[in-house]
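Here the complex is missing one protein chain, while the rest keep their positions.
Chain lettering (A and B) follows the sequence in which the chains are written, and residue indices restart at 1 in each chain.
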Amino acid sequence: MSVPPVAEVAATDREYARKETDHGLNARRIGHVIMELKDITLRFGGVTAIRGVSFDIREGEIRAIIGPNGAGKSSMLNVINGFYHPQEGEVWFRGQRRGPLKPHEIAHQGIARTFQNIALFRGMSTLDNIMTGRLTKMRANMFWQALWSGRAEAEEIEHREKVERIIDFLEIQAIRKTPVGRLPYGLQKRVELGRALAAEPKLLLLDEPMAGMNVEEKQDMSRFILDVNDEFGTTIALIEHDMGVVMDLSDRVVVLDYGSKIGDGTPDEVRTNQAVIDAYLGVSHD
Amino acid sequence: MGFLTDPFFWEVVVSGLLAGVMYSLVALGFVLIFKASGIFNFAQGVMALFAALTLVGFLEGQLPFAHVINWMLGTDYHHWYEPAGGGGPAAPVWFVLLSVALTTAVMVALAWAIVRLVLRPLVNQEGIILFMATIGLAFVLEGLGDLMWGANVKALDLGLPSGPSDWIIDNTGMFVEKLELSAAIVAVILVTALTLFSQYTKMGRALRAVADDHQAALSVGISLETIWWIVWSVAGIVALVAGIMWGAKSGVQFSLSLIALKALPVLMLGGFTSIPGAIVGGLIIGVGEKVFDFYVGTTYLGGATENWFAYVLALVFLLFRPQGLFGEKIIERV
Partner (left out) sequence: MARPYAGRDTFPKLLLANAREKGSLPASREKEYGIWQSWTWAEVAAETRALSLGLTSLGLKPGQSVAIIGTNRPRLYWSIVAAQMAGAIPVPVYQDSVAEEMQYVLDHAGVSFAVVEDQEQVDKILSVQDRLPTLREVIYVDPRGLRNYDHSAMHAYDQVQAAGRAAEADLGSELDARIAAGKGSDTCVMLYTSGTTGKPKGVVLSHDNILITSRAAADFDHLTERDSILAYLPMAWVGDFIFSMGQAYVKGFSVACPESADTMMADLREIGPTYFFAPPSIFERLLTTVTIRMEDAGPTKRWLYRTFMDHARACSAKRKAGQALSLGDRFMYLLGEIFVYGPLKNTLGMSRVRVGYTAGEAIGPDLFEFYRSIGINLKQLFGQTEASVFITQQPDDGVDPDCVGVPTPGVELRIDEKTGEVFYRSPGVFREYYRNPEATAETKDAEGWVATGDAGFIDERSGQLRILDRAKDVGRLKDGSLFAPKYVENKLKFFPNILEAVVFGHERESCMAFINIDLSAVGNWAERNNIAYGGYAELAAHPQVYAMIEKNIEETNRSLAEDPMLSGCQITRFLVLNKELDADDGELTRTRKVRRRIIAEKYAPLIEALYGGRDSVFAEIEVTYEDGRKGRISGNLEIRDVRTFPRREAVGRAA
């Protein structure tokens, strides 16, 4: 895998997009760095969850974050998505250094995510759930919306069409109108993926997308993840426990253990890395 | 089943229904806030009082904070404007509407201030702490109302129709207050509007999303503070409507804030998270206490059962269905 040089600095989103076009990058091929984390340290009171971790995510790739329980994987995802703010370190996204933004502001920047323990709006239908994923894309002003104006209606139809394409893509037409609380686990996971996709994210974070699934459901989910990456060119960062799945899916893997980075590279490189092997075999730490 | 043909029975039921509408309105404010932020807003009753005070103040052309200003500057201003007819029924319609609009604006501003000064600093705190904060808020609002508009009892008259409805007397022989009837109509309109808003608009979808799952709502780009602001504003407007209705009936006075206590059994009955629950619960309590008082209370218990019957009903209910009629499972945040 050959990759272009590290991300350039860009003052604005638009400038970054222009540079991207200048490079002539194909969305489906792995491009330059879209997100870079530099020396991230995160503490909760006296506990250090992440200790000086740096890595990057390149455009169009599937990047896995793995590690034993308590390694700080979920904390890392929460840092990227803005639920946690690291005490030290820098987060660079699309050529700009990111300030202490709130999660919903980060969502507006184009980072969508799913959760380990499915966080769906249980009272709503599949369709409404995925529709909420479009919120960041809705232009019509709230007050126009409240008045249900013609403009808002036209927009609603446009969003509905996008959502329908996702429903088609994920093959969940049959549960379109079903309240998600009534769906089996595997389908809920798929709806959650659909909601994240609806935001047309520039970076998609998946927190253990296959946790608690049976073999068949895992296969389905893997296929959807690969298809998302392939069809939409979406950059994906995922946490996963199932090593087999990770190695099959991802382009590059970063390995965390006790909050520190112990490995980073292609699946093959990581597999042969002695520190990684030790961590997974439970060799004791000093 | 003889009582079913008794016109008195029906008159009692209707008056109970109309009183229940008032309870429902207050309970509705509670439910909105509880659903969106998990906070049991003790100050909901005081918000109704504050809204009614503000509206009366505007209607009478009172100068806000007149006492403070006069005390500090040694002046003796009380009114900035003398509406024709003293703000009574004779006041021009535009003036009434302007006053209502100004009051609404005050409630929205109040919601903003509450989000900024109370909710934001206390984010992620225990439910009990937020509950205590709303108790504090109730006292602050009460004081603020006094400070702005003075503490005396005021009559509220928007020129709404009052007196018994002749049409209903002629046709059914029942005695029904026009004022209560218009309260019921307003409540129906309000609930319909709220339902449409929450089902069919982007904001409504965001509101339901926040009510279901905070984290997920954040992750799809919903700003919790904006939602809280909107919810508290809507609750403020609901409080204003409740305040207008209650105030027109019994005058604007401190006891208004106590109707919040009547809302509690309503919520137990209807469930803390259900809008239809709040409505139905209010109606059941309203009818129940009136019918009980009429048939049992005055005859055997010496009357005045209305003060406690609602709580007994709610307690009995709790034994059989702790989550309320429409409620979801009990949430530990209460």
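Convention: a contact is a pair of C-beta atoms (placed from the backbone, for glycine too) under 8 Å apart; a residue touches a chain by one contact, two chains touch by 3 or more.
As the structure is a prediction and not an experimental result, all values here were calculated from the model.
Trainee: Let's see if you follow the contact definition: name the visible chains touching the chain that is missing.
Mentor: Computed over the complete complex, the missing chain touches A.
Trainee: From the listed residues A:Glu90, A:Glu153, A:Asp230 or A:Asp248, report the one that touches the chain absent from this view.
Mentor: With A:Glu90, A:Glu153, A:Asp230 or A:Asp248 as choices, the missing chain is touched by A:Asp230.
Trainee: Sort through A:Glu164, A:Glu200, A:Glu217 or A:Asp278 and give me the one touching the missing partner chain.
Mentor: Checking the options A:Glu164, A:Glu200, A:Glu217 or A:Asp278, the one contacting the hidden chain is A:Glu164.
Trainee: Pick out the residues on chain A that sit against the missing chain.
Mentor: Residues of chain A in contact with the hidden chain: 160-161, 164-165, 167-169, 171, 173-174, 176-177, 216, 219, 227, 230-231.
The rule we apply is simple: only the chains that are shown with their structure count from here on.
Trainee: Okay, in this complex, where on chain A does chain B touch?
Mentor: Within the complex, chain A touches chain B at residues 81, 83, 102-105, 107-108, 112-113, 115, 119-124, 128, 131-133, 135-136, 138, 140, 142, 145-146, 148, 152, 195-196, 199.
Trainee: Taking the complex as given, what residues does chain B use to touch chain A?
Mentor: Within the complex, chain B contacts chain A at residues 197, 200-203, 205-206, 208-209, 211-213, 215-224.
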